[in-house]
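A single protein chain has been omitted; all remaining protein chains appear in their positions.
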C-alpha cells in the first residue's frame, strides 16, 4: 500500500551506540542496536528500566541532551533520510510533523500555564502553516478523535483541569496532530491506573487502524505488547536480546530473559496453580559491561561460554532471533 | 558515524570454543560479579561531598581564621581598643598601628577584631535562639498540625509580615541600646523562618512509613519527635543556622551604624563604618578595614552555608 514498504522499511536503525559521560565514567546505555519499523506497523520495545529503551527512543528524535549523552556510532534512516546527519534546524522540521512522541508521565508533560488548545495549535501552526482558526478547528477535531468529550470547551482549559488519562489523550492528540509517519510512545500507560491504561491502549489501537501511523511502543510490560504490537524487540543491558513477531515471542521465547518476562506475567489462560516467577538479581553495570552475556549472572541456564563471550543474535527460524548461546548449534548438540 | 567499525566485543562471529564452553555453570560458586556498592553512612556522605567542594572548604577556612583572630588578634599588639591617644589620631596603617588609628587615636587593628568578636557573638547567640525557639515552635506546628498549627502559623505570619528591623528598632528604642538588647530583639524576630523550615520538614516526614510504623508500635510523641523527626531534619536546620548568622551580623552592624547598637568605646563594624564616613575623604582606611571585614565574614558564612546545603542535598546543586 505504501511505496516505501516495497523498497525499504520506514525506519531502520543500525548498530546504534549511545553513551553517557558521567563522573563514574562512560555509561554505555545503548550498545549496538539494530531494528526496523515498516510502514503502518506497531513495534514493541520491551525491557526493564535502564535497559536502554528510552535512550533509544529519544535518540530517534534526537531529543536526548548532549552532553552528557553521545551518539558513538550507528545509523538511523527515517523515510529514506539519515537522522544522525541532520542539523538541529532540520530536526525541528521533522519533529512534531513527521514523528511525534508521547511520554510516560502525562501529569508533567504538559505545560501547566498554557491552555491545552494552545499546546496543540502551536504544533499545527508551525508545521502545517495553519492560521489560528484553522488550527483551532483541527485541534478540536484531534481532541474528539482521542475521545475527549466536550472538546470545544475543553480546548480552553488548563492541564490541571484534566485527569491523568485525559491528559495522556491530549498528549496523543498533540503527537498525532500533524499526522506523523511515526509515533513513539514511551511507556504511555505506566503512570496511569490500570483501567485508564486499557482506555489509552484502546485509543492507540483505534488510531492505528484509522491513521496508518507506525508506532513504536516502549514498555516494560509484555502484556501491553500482546494486544497492540505486530513485532517485538526485547532489550537487556543496552542490547537487543530477542526479536520476533508477537506470536513467535509469546509462544516460544528463545532467550531466557524473555522467558523470564513471560513467566513473571499473570496469565488468564493457564491453570491457577502456576506461580509467577520473578527474575532475580540486578541489571548489569553499563559503565563496565561484562565481557560475556550481560544476562548470564541472572540466567538459570548459564553456561561457561556465557561468562566468556557475548553471543551474537542467532537466527531461530521465522523472523525470530535471540542473543543467546543456547540457540547455537553446539549447545543444541551438548543438550542432546 | 554511520560506518561500521570493527569492535573487539563483536569479534565472536567466528568464536573459538573451548571444550567445556557449553557445560552449565556451577551454581554453587558465585556467578558473575556482585553488584554492590560500599554503603556509606549519611553523615560521612555529607562530609565527603562537603570536602570535595573546594569553594565551601576555602570559606570554612576563612571563617576559622576569623574566629581565631577575633580571639587572638587583640593580643598581637600592645594597644587596647579603648585607649585614646590624642597625639596619634587618624594615622594611616604603619608598622606600629597595622590598620592605622581612628579620630581618638585608638588602634584600628584592635578595634577591628573587637568588632569581629561582637559580630560573631551576635551571630552565635542569634543562631542559638533560632535553634531553641525556631525548632521547638516549628516542631510543634509540624507535628501536631490541625488547629494548633493553624493558630501558631498565623501568629508566626503576623510576626513575619512586619520587617524585623522595624521591630528591632522599636525594641531598642524602648530598652537601652546594648549588645544584650540587640540579641534579645533578634531572638524575638529571627526564629520564624527556622520554624517554617522545621514545620515543613516534619510535615513531610511524619507521614512516612517508618514514622507510622513506630507510632503503630506504640511510641509516644516525644520519642517520635526526638528519635525520628529531629535527626532527619538536622540538615535543613544546620543550613538555616548557617544562613542566620550573616543576617544577625548584618542586623547588629545596621543598628550600630544607626547608633542604636553597641555604644562607644566598644567597637562594632557598624559603628566603625558610621564613624569613618564623616572623614572618609581624608582617612579612607578607617572605612576600608571594617567594610572589608564585615563583607568577607558575611560572604564566608553565606558561601559556606551554600556549600553545606549542596552537601546535604546534592539534588539542589545547580
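Labels for the chains are A and B, by order of writing; each one numbers its residues from 1.
To be clear about the criterion, a residue touches a chain if its C-beta (ideal position, glycine included) is under 8 Å from a C-beta of that chain, and two chains touch if they have at least 3 such contacts.
In this section, contacts and distances are computed from a predicted model.
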Undisplayed chain, where the name is taken from the UniProt record, one of "Xanthine dehydrogenase family protein subunit M", "Peptide ABC transporter permease", "Phosphoribosylformylglycinamidine synthase subunit PurQ" or "Cytochrome c-type biogenesis protein CcmG/DsbE": "Peptide ABC transporter permease"
Chain not shown: contacting residue from B:104, B:165, B:184 or B:219: B:165
Hidden-chain contact residue, picked from the options A:70, A:126 or A:144: A:126
Chain not shown, touching residues in chain B: 153-154, 157-158, 160-163, 165-166, 169-171, 173-174, 196, 200, 246, 250, 253-254, 257-260, 270, 273-274, 276-277, 280-281, 284, 287, 291, 294-295, 298-299, 302-303, 318
For chain A, residues in touch with the removed chain: 61, 63, 88, 91-97, 100-101, 103, 105, 108-114, 119, 122-123, 126-127, 158, 160, 171, 174-175
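Methods note: only the chains that are shown with their structure count from here on.
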Centroid spacing, where centroids are CA-atom means, of chain A and chain B in whole angstrom: 47
Touch list for chain A against partner chain B, complex: 14-15, 32, 71, 73-75, 82, 84-85, 281-282, 284-285, 290-291, 296-297, 301-312, 325, 328, 330-331, 333-334
Interface residues, chain B side, partner chain A - complex: 1-5, 7, 9-10, 12-13, 15, 17-18, 20-25, 31-33, 35
